[in-house]
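Our next item is chain A:
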Amino acid sequence: METIIGKYNYWIYIALMMIGFYAMIAKRNLVKKVVGMNIFQTAIILFFISIAYKRDATIPILIKSQEVINPSQYINPLPHVLMLTAIVVMVSTFGVALAIIMMLYNQYKTLDEDEIIEILKKK
Partner candidate 1 sequence: MNLWEHSSILIVVTPLIASIVNIFISLLKRSLCYPFFVGILGLCSLLSIDILSVVTTSGTIRYKLGGWTPPWGIEYTVDHLNAFLIIIISIISFIIAIYSKESIKKELTKARLPYFYSTYLLFVTGLLGITITGDIFNLYVFLEIASLAGYALIAIGERRSVLASFNYIIMGTVGACFYLLGVGYIYIITGSLNITDLSRLLPSLYESKVTLAALAFVVVGIAIKIALFPLHRWLPDSYTFAPSAVSAFASATMSKVGIYVLIRIFFTLFEPRFLTDITPLSNILIWWATVAIFFGSIIAIGQTDFKRTLSYILIAEVGYMVLGISLCNKEGFIGAVLHILNDAIMIACLFMIAGGIFYRVGSRNLEDFKGLGKSMPITMAAFTVAALSMIGIPPTGGFFSKWYLILGATKAEQWISVAALVFSSLVNAFIFFKLLEKIYFSKKEVIPKHNFRELPLSMIIPITIMALTILIIGFYSGRIISSLIRFTVPEGF
Partner candidate 2 sequence: METLISLKPLLAVAVSTLGALLIAITGEKARNLREAWSIFTSLAKFSIVASMLPDILNGKVIEYTLIKITPELIIKFKVDGLGIFFALTASFLWIITSFYSIGYMRGLNEHAQTRYFFYFAIALSATVGVAFSANMFTAFVFYEIITVSTFPLVAHKETEEAKKGARKYLTYLLGTSIAFQLTAIVITYSITGNLNFSSHGVFNKDISYELITIIFFLYIAGITKAAIMPLHSWLPAAMVAPTPVSALLHAVAVVKAGVFMVIRVVLYIFGSELLKTYNLGLVLALVASFTIIAASVIALRQDDLKLRLAYSTVSQLSYIVVGVALLTPSSITGSIMHIVTHAFGKITLFFTAGAIYVVTHKTKVSELDGIGRQMPFTMASFTLAALSMIGVPPLAGFISKWYLIFGALEAKQLFVLGVLAVSTILNACYFMPIVYAAFMKKQKYHISFGDNKREIREAPIFVLFPLILTAIATVLMFFYPFFFLEIIKIIVFGVKGGN
């Protein structure tokens, strides 16, 4: 019980990841696949953000008057920064994926993978 409740953030991210993964593997619609991919990536963002969290800590902005800095009072800012970069990467991936989906749609007039394969087989 402890492992489930105490580390709920991990369970949530795993659950989200699996949902995304399922969509990427099992869905036949290309857009759904890409949505799954997004969920998958978001799960990882959540994971990173949650590991930065500390109980009773605040946002990592230094107050000038304060002289002694106690790290345990602040949330770890680094994972947030990393995730800012990762979000950029993921948005780019999303962009490229959508562009390719558009190319596919222009070529085959469908977004269903099976139908595309069907068309390819015919030729």
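One rule holds for everything that comes next: contacts are C-beta pairs under 8 Å (C-beta built on N, C-alpha and C of every residue); 3 or more make two chains touch, one makes a residue touch a chain; residues count from 1.
How were these candidates chosen? In short, all candidates are chains of the complex that A comes from, given by their letters.
From a predicted model like this one, the values you see are computed outputs, not experimental measurements.
Asker: Only one of 1 or 2 touches chain A in this complex; which?
Answerer: Contact with chain A is made by candidate 1.
Asker: Which residues of chain A touch candidate 1 in their complex?
Answerer: Residue positions touching the partner: 21, 24, 30, 33, 37, 40-41, 44, 47-48, 51, 78-79, 82, 85-86, 89, 92-93, 96-97, 99-101, 103-104, 107, 113, 116-117, 120.
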